[in-house]
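Shown next, in structure tokens, is the structure this report addresses.
For this view, one protein chain was removed and the others were kept in their places.
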Amino acid sequence: MNSSFILTSADAIQDAILQHESELESLDRAIGDGDHYINMKRGAQAIVEMQPELAALTPDAVLNKIGMKLLSTIGGASGPLLASFFMGMAKVIKEKGNTSITSYASAFSAGVDTIRQRGKADLGEKTMLDVLIPVANQFTALAAQNASAKEISTALKLTAEQGMLSTKDLIATKGRAAGLGERAIGHIDPGAKSCQLMIEAVCNLIQ
Amino acid sequence: MNSSFILTSADAIQDAILQHESELESLDRAIGDGDHYINMKRGAQAIVEMQPELAALTPDAVLNKIGMKLLSTIGGASGPLLASFFMGMAKVIKEKGNTSITSYASAFSAGVDTIRQRGKADLGEKTMLDVLIPVANQFTALAAQNASAKEISTALKLTAEQGMLSTKDLIATKGRAAGLGERAIGHIDPGAKSCQLMIEAVCNLIQ
Amino acid sequence: MKKFINKTDDILTESLSGFALAHHDLVSLNLNPNYLTRKQKATSKVAIISGGGSGHEPLHAGYIGYGMLDAACPGHVFTSPTPDQMLAAAEAVHADKGILFIVKNYAGDVMNFEMAAEMLPFESATVLTSDDCAVINSTYTTGRRGVAGTVIVEKCVGSLAETGADLQACKALGDKVNSRIASMGVALTSCTVPAAGRPTFDIDDTELEMGVGIHGEPGRRRETMREADTIVTDVVTAILDALKPASGSEALLLINGFGATPLMELYLIYNTATRLFNEHGIKISRSLVGNYTTALDMAGASVTLCLLDDEIKQHWDSPVHTAALRWGA
Partner (left out) sequence: MKKFINKTDDILTESLSGFALAHHDLVSLNLNPNYLTRKQKATSKVAIISGGGSGHEPLHAGYIGYGMLDAACPGHVFTSPTPDQMLAAAEAVHADKGILFIVKNYAGDVMNFEMAAEMLPFESATVLTSDDCAVINSTYTTGRRGVAGTVIVEKCVGSLAETGADLQACKALGDKVNSRIASMGVALTSCTVPAAGRPTFDIDDTELEMGVGIHGEPGRRRETMREADTIVTDVVTAILDALKPASGSEALLLINGFGATPLMELYLIYNTATRLFNEHGIKISRSLVGNYTTALDMAGASVTLCLLDDEIKQHWDSPVHTAALRWGA
């Protein structure tokens, strides 16, 4: 994972978000407040606009800057959570280096853990973590098994998709949808959907 | 014209107003503020409810009480105008008595004049006066010619109808529609319509 | 029509009762005839009474209190009150220096207040407010309508009356303030009179009504919906045409919501209007932004400019303590 891969990923993520405008918007309208697409779009755009100033930096510095930028750009619940993810990842990449798939996996897990701590949430609460935790676990497992990048990306896409779909039948206990009780059932969590889209977009870059 | 005729007229007027709810409402919505039907209905109802206390009074006292009641019940532009009409009429009936058709005609004219003074309006300004003035004039003329009650009532209904229709093509220079300029053209004045309905209702009682 | 009401016949009484309960420290309510007065009757001053159809809240009952009105007479929704209300209110608040009626210039209001004044056993005078420059003035018409500028007239006259000024002085100030005000409104949606149960006018999702009245009366023209800046430019131009203020004039700018327009949009309008007036050399030194003269649930807003002088500024700034305007007290 070099810096240019991160920047390419940012482009791919932006595309994925923009292409799912109406889906992301209606998910947050249904069980939230309708701003999730706008928030994600604003965040993605800010990162893409930063590319010139990021290109020359080391991967951990890039990840950290992305985190800081998201923190001051997105707002809402998704802002500090996604920011935490990148800052958590940056820390591990800085420590473990950015050469092995195992270090990527542990950086990803660290990012997800930071989200978990910040949001005080866990699996099954109908949030983005229902995508991120299974993906982190599988990433770690596959990396330990020395799976190929291609195998890993295929597997993670599937897991992200399953995690995203799993939120549909849950009652939310964290986030804005927690007020809804039974009425949240039948709706996919918007943050879970955007995380799944982002994971898919990045995995698609790995062939 | 005895008191019981006035009370019967009040019933007939109330019926006529109630039967034209949607027409009166839409006329005032188009070039006014939408309350004319409600105002007329409130006024008519108040008079009908007063009948027990009116029955024993002389015609001029009845007319005067009706005027006072309308004044404190209708509000808006039509309230003081219709009130003025009845109070103006009462004065003449009190002076001239209530036996001859000529005295009815001059009472009616006096009522219309009182409206004219109160509203500072005249023929052709797209108001109720476009019905009332021609009717008053014709009533006076026919009474002077000793026309029969039947002839008079038939003629007045027609004149009222023509006066009402004549407001359609006018620009308003008095009342709420005066703000509209050209946009008032094509709409019948609501007050003209309700006056026409009231005249028709009373004329229909005279066979 | 979805509204928080029980029976349409009872709205007025229930709403007035709620108002009187919520502001029991400030006002007293009389029902039948309906009028509201200050809780504490003022002494030895001109009594200022206003009134008009309901549906424009907080106008007028919200402006009863020290430094503003002594009494208000609310009519039915969009229907002027009746003379018996004004007579009873005058009886209640008369304080030996006569009664000043502040009346918005509508045929119905004018005639009902006029009849009240004729029957009144006290000396009285009337200030007619006529700030709505959407209505092109002409010698053949009854002139411009009274809209949101009425609040400014009531505030200034109310302030002067508190000083013990006599009836003629109060009337003169009211007439002067009125002559220095122009307003124009824009509707994005219609209002719905509860008893009618449906919108007063039809308006498309792509249209606006330029110059609308506060009862939903049609305005200058129906237009295509546009961005705020060009809408506000047209309104400001109409106001400048009406007032023809000298460059360097100082003014109060009131952005008034009609009832369903978010404050966020009103402040955006304030921003644009201020810039435009500044470009014409007008200095905005006083402001008021909010729902001060409404039209039930209409979405829309009006812009009011009042040209200031030292006297008007003094009376605008003086303490006022009412349900809807309060400062210095």
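Think of it as A, B and C in the order they're written, each chain with its own count starting at 1.
In the analysis below, a residue touches a chain if its C-beta (ideal position, glycine included) is under 8 Å from a C-beta of that chain, and two chains touch if they have at least 3 such contacts.
Just so we're clear, the structure is a prediction, and the values are computed from it rather than from any experiment.
Novice: Using the whole complex, pick out the displayed chains that touch the missing one.
Specialist: A, C
Novice: Check the options A:32, A:111 or A:190 and report the residue that touches the missing chain.
Specialist: A:32
Novice: From the list C:126, C:142 or C:291, pick the residue that touches the absent chain.
Specialist: C:291
Novice: Just one of C:34, C:50, C:200 or C:274 touches the chain that is missing; which is it?
Specialist: C:274
Novice: May I ask which residue of A:2, A:72, A:148 or A:204 touches the chain that does not appear here?
Specialist: Of all options in A:2, A:72, A:148 or A:204, contact with the hidden chain holds for A:72.
Novice: Touching the hidden chain in the full complex, which residues of subunit C are there? Just list them.
Specialist: 2-7, 11, 14-19, 21-23, 54-55, 57-58, 62, 188-189, 205, 208, 225, 227-229, 231-232, 253, 255, 259-272, 274, 284, 287, 289, 291, 294, 296-297, 299, 301, 326-329
Novice: Touching the hidden chain in the full complex, which residues of subunit A are there? Just list them.
Specialist: Residues of subunit A in touch with the missing chain: 25, 29-35, 37-39, 42, 71-81, 83, 118-120, 172-176, 178-181, 183.
What we mean here is this: only the chains that are shown with their structure count from here on.
Novice: Could you draw the chains as nodes, link the ones that touch, and say if you get a line, ring, star, complete or other?
Specialist: other
Novice: Could you put a whole-Å number on the gap between the CA centroids of subunit B and subunit C?
Specialist: Measuring from centre to centre gives 32 Å for this pair.
Novice: Quick check: how many Å separate the C-alpha centres of subunit A and subunit B?
Specialist: 75
Novice: Based only on mean CA positions, could you tell me how far subunit A sits from subunit C in angstrom?
Specialist: 54
Novice: At least two other chains touched by the same residue of subunit A: list those residues.
Specialist: none
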